[in-house]
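For chain A:
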Amino acid sequence: MSVLLDLLLLSSLWVFALLTLTALPLFRGVVFFILLGLMLALVWIRLDAPDIALAEAAIGAGITGVLLLDTLGHLHHRADQESSPIRLKSSRFWVALISSLSLAGLLLWALLDTPATPTMLAEQVARALPNSGVDHPITAVLLNFRSYDTLLEIGVLVVAILVGLTLADKDSAQLSLPKLPNPLLQACLALLVPLMLMVSSYLLWAGSKQPGGAFQAGAVLAATGILLHLSGFRLTLRTSERLMRAGLLLGFSVFLLVAASALIDGQPLLTYPDHLAGILILIIELALTLSIGLILLSLFTLPHFALPEQERPK
Partner candidate 1 sequence: MMNLLPLIVLMTSFLAAMVIFMLPEQEHRLRSLVNLGAAVLKIALILLLIQYVVAGFRPELRLEVLPGLSMILRADALAMLFAGLSSMLWLFTTLYAIGYLEGSPNRSRFFGFFSLCVASTMGISLAGNLFTFFIFYELLTLSTYPLIVHRGTPESLRAGRIYLAYTLSGGAVLLIGIVAIYALAGDIEFGDLQRVAEMAPDLHPLLHLVFALLILGLGVKAALVPLHGWLPIAMVAPAPVSALLHAVAVVKAGAFGIVRVVYDVYGIDYSWQQGLLTPLAIVASITILYGSLRALQQTDIKRRLAYSTVSQVSYIILGITLFGPLGTIGGLVHLLHQGLMKVTLFFCAGNYAETLGIHKINELDGVGTRMPLTSAAFTVGAFGMIGLPPVAGFISKWYLGTGALLAGMDWVVAVLVASSLLNAAYFLPLLYRIWFKPVPDSWPHEMITRYRDTAPLLLFPALATALLSIAAGLFAGLQISPVGWAELITLREYLP
Partner candidate 2 sequence: MSSSAVIFSLAGIGLCAIGLFGFMLHTHLIRKLLAFNIMGSGVFLLLVGMAQRSGHTDPVPQALVLTGIVVAVSATALALYLIRRWLQLSGSTELPEDDRR
């Protein structure tokens, strides 16, 4: 039964993926992409990875989807006519097809040739978990055992926003924004926002024991912000630049400070003192949640401060 379900999921993944790439117009492709993301969230649950499922739904499908749709909104003006890319006569098509088929073949070969052995790392994580300061193994890996990866990953996120800031700085005129002046929506928002904030806090709190954590919480926070933004409430860099920047960097800075503080004791980087591990991780997560929320939100809002419509060169 479950195998059937899995196979169904598998085929829907492949179908949605193909539709994402081939559906015309592009808008439908993006919609299929978001659906693919939601499907993936289900798959992650089947793979016993609820953390990823949450993240996939919130970030992979949610934020990425919103970003794509937002971009499409600009494309719309251009009457972007895209013809079907699948032209059997073009060499490009055949090269792409052959490459992708050979990739599939090779990967399949690799998969079949590799025996399924339990990884020793999972065991080590289980053994070290009591000393990690948290109960949830994934949070332990992310913020303790492999916290260095996470630190750099936040760096990647900051770089993305930095480039956004750079490009947005080119011109400071404000673009007219899509607004949702619907009163009903406003009312819904009034209910939804506190609810989402609560969800976010819960996810953060839960992270130490069960699925959830800074990323998922941050994503929900960002989603809240995006909703507010769409309804006309501007929480952007322009409102208070310094404060906003500080908010964006808060998570990264706190993380960095905690990481460096180990050096004072002569410990390796990112070492948490034994008793403080849990608290430090919580502090980091708190700061990260806020910053990730702000960063993801800004990823969405920043491009809205680009050249005004009428000044765009054709």
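How were these candidates chosen? In short, all candidates are chains of the complex that A comes from, given by their letters.
The definition used in the following text is that a residue touches a chain if its C-beta (ideal position, glycine included) is under 8 Å from a C-beta of that chain, and two chains touch if they have at least 3 such contacts; residues count from 1.
Here the structure is a predicted model, which is why all the values come from computation and not from measurement.
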Given options 1 or 2, the chain of this complex that touches chain A
2
Within their complex, chain A touches candidate 2 through residues 2-3, 6-7, 9-10, 13-14, 17-18, 20-21, 26, 29-30, 33, 36-37, 40, 43-44, 46-49, 51-52, 55-56, 59-60, 63-64, 67-68, 71-72, 74-75, 78, 80, 82, 85-86, 92-93, 95-97, 99-101, 103-104, 107-108, 111, 114, 116-119, 121-122, 125, 137-138, 140-142, 146, 149-150, 153-154, 156-157, 159-161, 163-164, 167, 215, 296, 299, 302-303, 306-307, 312-314
